[in-house]
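Of the protein chains in this complex, one is absent; all others appear in place.
The block that comes next holds chain A.
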């Protein structure tokens, strides 16, 4: 089957506008991106869109999305996505929600607070928990080389990663800094905003997908997610780091299909 195309558009919501990447047709699958950036028209999104309507919003304060100054805490973020999802769910029914990295934290929060909006939940190398015995590295401060080694099973695969940056290359640094600044709202100094207390309320069928070689969120966290979420299924993807959808794209998509279809 041919890959579907992914395009983006700006959508007004409240008094700010947000960028949403979308493509395909069929029942909606929503993807929440991670703490570094939105992946843009990434290969895995195109392939997901072969049988589904893929909707991948850029979080408030990231890339071209506004609305960051209205956020004070995680509740504001949950309400933002509740407002955005409500008309989609009204038209198509509850969505499958896939959240990666920081987007995993957001997806879990939305699924806890708005179970009516989410059919199935997938958490991919998600931030949001903290284990005192297994402190994660500080992604904002570790040296670049250590960061690359933690992020990738094989750092040579880094060029495969895509992003949503458009414009003059010399401004990329500001795009990145703005993204990480926005992420810091929910990850600084420790990426825990109380989700561990709330996961007991989660009633949505959940798959925890995790790269075996993720050094940013070590796989011990996959077990912790699995233990904290009633009935969750845990699957480790061999040979992937923090971005299984990039490093082991086929296995990642296969695991999603198996769980969602």
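Keep in mind that, in the parts below, contacts are C-beta pairs under 8 Å (C-beta built on N, C-alpha and C of every residue); 3 or more make two chains touch, one makes a residue touch a chain; residues count from 1.
Everything below uses one rule, namely that contacts and distances are computed from a predicted model.
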**Item:** Per UniProt, the name of the complex member that is left out, chosen from "Transcriptional regulator, PadR-like family", "Phosphonate transport system ATP-binding protein", "Cytochrome bc complex cytochrome b subunit" or "LLM class flavin-dependent oxidoreductase"
**Value:** "LLM class flavin-dependent oxidoreductase"
**Asked** Among the options A:89, A:183 or A:260, which residue touches the chain absent from this view?
**Response** A:183
**Prompt:** At which residues does chain A meet the chain that is not included here?
**Reply:** 68, 72, 138, 140-143, 174, 176-185, 188-190
